[in-house]
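This report concerns only the one structure given below.
One protein chain omitted, others in place.
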Amino acid sequence: MHISEIILSPLLALIVGVFFLGLSRKIMARIHWRYGPPITQPVIDIIRMFSQKSVSHGNLFNFGIIFSIAGSIAVVLFIPFGRIHPLSNSGGLLVILYIMLLAPLGIALSSGEAANPNSSIGISRKLLLTLGYEFSLLLILLALMTHYRTISITEIVALQQKGSWSLFRLPLVLPGIAYILILPAILGVRPFEISKAPQEISSGPMVEYGGTYLALAKIEHAFAIVIGISLFVNLFLGGANNLAFFFLKVLLVFILGIFINAVFPRLRTEQAIKYLFGIPAFLAFLGLVITVLI
Amino acid sequence: MRELELYYGPQHLGMVGNFSITLNVEGDRIKKATANPGYLHRGFEKLMECRTWMQNFPLVCRINVVEPDHIELIYSMGVEKLAGIEVPEKGKYIRSIYLELARVASHLFGLWAYSNMLGFDTVANWAMYHRDLILDLFEELTGARVYHIYIRPGGVRRDFPDGFEDKIIETLHTIGGKIPDYNSTFFDNRLFKKRTKGIGKLDRENAKKMGAVGHAIRATGMKYDIRKIEPYAAYDQVEWDVPTRKGGDAYSRLLTIRDEMIESVHMIFKLINKMPKKGTVYTKTPNPFKWKIPEGDAYVRCESSRGELGLYIVSDGGKKPYRAHFRTPSYSHGLTILENILAGEDIADVGNIMMSLYVVAPEIDR
Amino acid sequence: MDRNKLIKWIKTPAKMGNKYSLHAVYFCTGCGIIEIPPTITTRWDAERFGVTPAATPRQANLFLITGYVSLKTLKSIIRTYEQMPEPKYTVGFGSCPINGGMYWDSYNTIKHLDKYIPVDGWIAGCMPRPEAIFIAVTHLWKMIDNDMADGYKKYRNNYDQYRANQEKVLGSLDWPPLFK
Partner (left out) sequence: MSLALILIVAFSGAIITYLAGKVSSKLRKTIAVVFSLALIPMIALLFGKNIETPLFEFLGLRLILRINNLAWIFAIAISILSSLSVIFSLIYMKGKEKVDFYYFMMLFINAAMIGIVFSGDLVSFFIFWEMMSWATFLLISYKRGPALAAGIKYIIMSIFGSMAMLIGILFILNTQGTLIISQLAGNINLSLYNTIFIMILFSVAFGVKNAILPFHAWLPPAHSEAPSPFSAILSGILIKMGTYGFILLLYVIVGVQKLLSLPGFTIVINILATVTIIFPTFVALIQEDAKKLLAWSTVAQAGYIILGIAFGTSLSVTGGIFHFINHATFKALLFLAIGAVEYRTNGVRDLNSLGGLIKQMPITFVAALIGACGLIGVPLTNGFVSKWFIYKSLILNKSPFLAFFALFGTWGTILYSFKLIHNIFLGQTPEKFKSIGRAPFSMQLPMIILSLAVIIFGIFPGLPLKAINSIVVSFGLESLNINLWGLASSTGALNTINIFTAISAGILLVWLLSKLGSKAKSVNQDDTYAAGTSVPQDRYHYTVEFYKPLYRVIRPYLKDIVDIFYTLLADWIKKISSKLRKIYNGYVGNYVMYIILFLAILIFVQLKWSLW
């Protein structure tokens, strides 16, 4: 654990995340037969938002969003990027699971004080979606932890480096597939873009955010993308020994996510939950049973 | 405090047009929906009384921005009926082709709006692009993209330019060639079906009672189309069919729109083939500043892309209409039907249902 | 990116950010809205210039008044405009908000929008083409560069006057004054 890594890791996640936001807009534009914005557009947007004079609805409104990104930064510190893993040995996957809570919780509290029903509906949808995918995610992570007999994520990566990727290990194939199926829900892209749903509830929790708050929410979104995908890469695609290779893997998974985003409509909340409790949960459950039996 | 009053519009991404629905919701279920129109009221019918018969043309087309052509047509038809003007044969054909093009453009706009409501950006972009190709045709023909003012009493303003028919055919082939793409990404998409099936259900009796017209009533299985019942322009000259569906839900309405679009494209091909090559396109009318129309009243109707469009017009023998009243499809769709079928649906489906009924706000308010 | 632009970015990041990231309020005030979908989709692709629709006024900085403004709409426009964070820019789209346009003699429309909210630029025509929006955007860029797009400052400085005008046509408004 170096102090330099503690600074480097969130910075890297931020840069990659913002780059991904730009890239996703570009790729989406190309699927739409458009030219698309410059890849730096999210940066410009964020600068613009920082310069705007927004409104604040109270102290919790300010603090919640800060808390949310702080949570994201904390998660980033626990996830290994290649060989950079500043804090990964202070509680393992269980801590990651719990700290991943802070980001949505912060947003939920912050936008709750905004007193707008749209944001409340957005939060309720977000929490329900979380409940939906968490069902499978927990089974998947438990299968991993039972298989590798450790709760440390660095150790799981190290074991994969020695042998094969988790995705290609017999007992973990089904959980791997389940993870791929719930990945859009974790990233919050369509068909699971239900918590923002601009056409239904005016971008949900972000409805009252403007200026700095919106910028912070955007940054939080960037972090969330990187966290969601790099967890998958670390757990199932063997992580990586160096940074470039790691982010290449992350990029590939992300592009897959964008394609899914492009060709599906948004589901209703109820349907999303039903789907998440269905096939992915079943696969993950079967995977866990197999893992325990072997 | 059981109820939440949620405003859906006017400033809302899920609202196409300046219209507002106040939703009383419990959880995410709508208990009561109240349409709140009036944001676009300009007093059309009053303004028309202050303008001469020909001056009214630029005005009436602005009643419906999505598809102004049918409003032009119906006003022309009203004037023709009052003044007893006949439309030459070629004019009738050109009117039909033009109106069907407008119908396709309008349905593509509807597809944009609908897919946008579902968060389906990709199809929305494609549909809007294809609509633009048709608008290009209009621009070449009339000089304007949106408000063409092409139809006039006694026919149309000018003949097709040279080779325009080929351009129409080419454009429609481009669009028609993408129909399989639309089908595979949109209409046959499993999630699309999940989102639309059983949503906004309307059975035939209720639909009739509440004044549903156009694709909304055709999606309940009723073959009701003014073009068949009371043919105008050149619709009785070619063979064509009225597409219907049984379901009565948003899904059936969408598929009806798609089938109608395909039917229109086929109809345009047939019309172009059958269109007389020579002849005038309009009958001469008197000097518009001095044009007086004999006393009398007339009710005319036509089938716009959203359904039956009617006009009751009264002349007192003067230079200006004495009274004009439009019966627009969005009025019954947007106020009566929408309010009735929204109750019991999800918040998530409001825009979805509204666009499946194809409510265009300016038509309601006028 | 040429050097001048880079220097500008470093010197005035806020201004440059505002220039190249115009998020428009999606408000279909009138028939002008029909040209917005083509502008933001495939054919014209306004996102190239950073112009995208925003879900709520809080997230936006550009307000396109697309077409005639009826009295009921005016109330919503004022509310929406006041909820936008500063700096914000307003562009009137089409002839109607300029002088009433086609509806110069209508009893229910506003003839001069800039009496009620400040407007930074106008796009004349009925309907203006989507290209006109881009021209307006480039003009707006120049105005932002020269600090001429200061409608929001005018609104702040002359708020009493604007509010008085608003109340004159709308009666008393449902919300308290924005300033003071």
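A few remarks follow.
Note that the chains are named A, B and C in the order they appear, and that numbering of residues resets to 1 at the start of each chain.
Methods note: a residue touches a chain if its C-beta (ideal position, glycine included) is under 8 Å from a C-beta of that chain, and two chains touch if they have at least 3 such contacts.
None of the values given here were measured: they were computed from a predicted structure.
Considering the intact complex, the chain excluded from display touches A, B, C.
Across A:Ile84, A:Leu139 or A:Leu283, the single residue that touches the chain missing here is A:Leu139. Note that of A:Ser24, A:Ser51 or A:Gln160, the residue touching the chain absent from this view is A:Ser51.
Screening A:Ile66, A:Leu159 or A:Leu243 against the full complex identifies A:Ile66 as the residue touching the chain left out.
One chain of the complex is left out; on chain B, the residues touching it are 1-5, 7-12, 15, 20, 26-29. Residues touching the missing chain, restricted to chain C, are 14, 27, 56-58, 75-77, 79-80, 83, 173-175 (touch as defined at the top). Counting the whole complex, the residues of chain A in touch with the unshown chain are 6, 10, 49-58, 60, 62, 65-67, 69-74, 77-78, 87, 89-92, 94-95, 97-99, 101-102, 105, 108-109, 112-118, 120-121, 123-125, 127-128, 130-131, 134-135, 138-139, 142-143, 145-146, 149-152, 202, 207-208, 211-213, 215-216, 268-270, 273-274, 277, 288, 291-292.
By our rule, only the chains that are shown with their structure count from here on.
Look at where the CA atoms of chain A average out and do the same for chain B: the two points lie 43 Å apart. Among the residues of chain B, those touching two or more other chains are numbered 12-13, 125-126, 129. Residue positions 41-42, 55-57 of chain C each touch two or more of the other chains. Interface residues of chain C, counted against chain B in their complex, comprise 25-31, 33-35, 37-38, 41-43, 53, 55-57, 68, 70, 72-73, 76, 80, 102-103, 105-109, 126-127, 129. Interface of chain B with chain A (complex): residues 4, 6, 12-14, 28, 115-122, 125-126, 129, 185, 189, 191-192, 194-195, 346-351. On the chain C side of its complex with chain A, the touching residues are 13-18, 20-21, 23, 41-42, 45, 47-48, 50, 55-59, 61, 83-87.
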